[in-house]
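Note that one protein chain of the assembly has been removed; the remaining protein chains are unaltered in position.
Letters A and B mark the chains as written, and numbering starts fresh at 1 in each.
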Amino acid sequence: MSGNLSVGWFVLISVIKILIAVPILLGIVAYTVWLERKLVGHIQNRWGPSRVGPFGLLQPIADGLKLFFKEDLTPPYVHKALYLLAPILSLTLALTSIAVIPVGGWVTIRGARIPLQITDVNVALLIILGITSMGVYGVALAGWSSNSKYSLLGSLRASAQMVSYEVALGLSLVGVLILSGTFSLRGIVEHQLGGFWNWNIFGGGQIVAFFIYLCAAYAETNRIPFDLPEAETELVAGYHTEYSSMKFAMFFMSEYANMVTVACLASVLFLGGWSGPLFGPPVLQALLPVFWFFLRVLFFLFLYIWVRGTLPRFRYDQLMAFSWKFLLPLAIANVIITSLVVALRS
Amino acid sequence: MTPVAPTFFFYLLSTVAVVGAILVITRKNPVHSALSLIFTLLALAGLYLMLYAPFVAGVQIILYAGGIMVLFLFVIMLVNIERSQREVQFNQQWHVGIIASLALGFLFLYVYKHGSSIFPVNPVSMPEPMNTQQVGMALFRNYLLPFEIASLLLLVAIVGAVVMAKKRI
Partner (left out) sequence: MPDNYFARYLPLLLQVGIALALAGGMVILSALVGKHRYSRAKMSPYECGMTPVGDARERFSVKFYLVAMLFILFDVETVFLYPWAVLLKELKMFGFWEMMVYIGIVLVGLFYVWNKGVLDWSGTPRISVGTPAMTAGPADAPGSTPVFSAPVEGSRS
């Protein structure tokens, strides 16, 4: 924390960091879609995309271009302002949460220590939870403003599902907070450094919390087996039925960006963030943590896709019961046990 | 950073909050009102942040902007918008309301002018990470009883919600 940087330099560095992070996030989003199509293809004994570029690697770019040139329809029966606001809101919120996620330790450039994170605020976790809870608006507004039955049903389902699982998600983090004693994501990771036995999932005994977090995170991002908001067989496409062209793609992108955020958060909270063996020259030592971090994120994204290729969808009553009758009591039990152990030890 | 920037942000956030609040009561479409209220609540969160209370700001976003407003939106979706838009916007009690708000305004002005002895002005010099700790310590040490009573309040609210919904059978 050296004060030798003026505010102007600080703003410039922040803008540079954002302009590096956002394209990387969008790139990850694009190639998660590719990975998903490829993996689900192989799970179902198909090839997946293979025509555009080697291994279909250029497919995301082709898809993006295609979506740009699709007809951009704003139907006359919608509430125009809110109809346009919904995808903008969704994508903005989805791209904002990465600002507080630390991807590595510190790098020193010309004597100035710079954290590998857009900003290290002390209430980072609260900010991410706040942004997640605001995410409901994008979905709710999309469904309501579309004035179509499928959209409205999808958005109602989605909002009810998202708020239900938000409770379990919020409670699953309490154990981690008890162990680390801070809201700062950097602080939480630094608490877990020094070997995998220090990770919250092992050393902290938060394996149950991790399971709850995983389930709740899948539900928050509307992924299989919790993808009832866009259950194709019942609701066509759920809340974005009436959206076309880039506006549809923005919902799609925000869903995947949220997946990436959730994966980052899982690595930070439970799997020790960027901790891992360091070796080699100083440059490598500075970059290895980032590599370890992205390895974890990739693992989570792979898990997401694997689950999608394997599990069937919940029924709506099962979905609600799973959150309120199973995850919530389990999360409370986890809080009680963790706090008892920590309180007895201290 | 120069003190100009905080002053600028203060006026920006206050303007957003006030304009949002006015829009809440003047919009006929309840969804527009709810959205304006969200902007007001977010601006308030920003103001808390400027008062060195990041924890309160975070909680404001999670609970108010992200929680209570979702409930509002649900309720709005439960009512018929077309019919509510045809209703008279201000009811019979609007002049009582004006008198009440004027009285409150004068009270605020009075406190602002003469109240520095009641509410002494201390510039906050608390380092940032302390906010959560301070809130927690105050809550779990000094105000233990109100905190426990809050749980009873939650219990009453749960029971009340179920009873209200069941009445409609």
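The rule we apply is simple: contacts are C-beta pairs under 8 Å (C-beta built on N, C-alpha and C of every residue); 3 or more make two chains touch, one makes a residue touch a chain.
All figures in this text were calculated on a predicted structure; none of them were measured in a lab.
Touch with the chain that is not drawn comes from one residue among A:S50, A:N198 or A:S245, which is A:S245.
Seen across the whole complex, the unshown chain contacts chain A at 1-3, 5-7, 10-11, 14-15, 17-19, 22, 36-37, 40-41, 44, 46, 48-49, 67-77, 84, 87-88, 91-93, 95-96, 98-100, 112-115, 118-121, 126-127, 133, 144, 146-153, 156-157, 159-160, 163-164, 166-167, 170-171, 174-175, 177-178, 181-183, 224, 227, 231-236, 241-242, 245-247, 249-250, 308, 311-313, 315-317, 319-321, 324-325, 328-329, 332, 335-336, 339-340, 342-344, 346. In the full complex, the hidden chain is touched by chain B at residues 1, 5-6, 9, 49-50, 52, 55, 59, 62-63, 66-68, 70-71, 74-75, 77-82, 128, 132-133, 135-137, 139-141, 144, 147-148, 150-152, 154-155, 157-159, 161-162, 165-166, 168-169.
Heads up, the rule we're going with is that only the chains that are shown with their structure count from here on.
Contact residues on chain A toward chain B in their complex (touch as defined above): 7, 79, 82, 121-123, 126-127, 129-134, 136-137, 140-141, 144, 152, 156, 159, 163, 182-184. Chain B meets chain A in the complex at residues 1, 31, 35, 38, 54-55, 57-59, 61-62, 65-67, 69-70, 73-74, 77, 128-129, 131-132.
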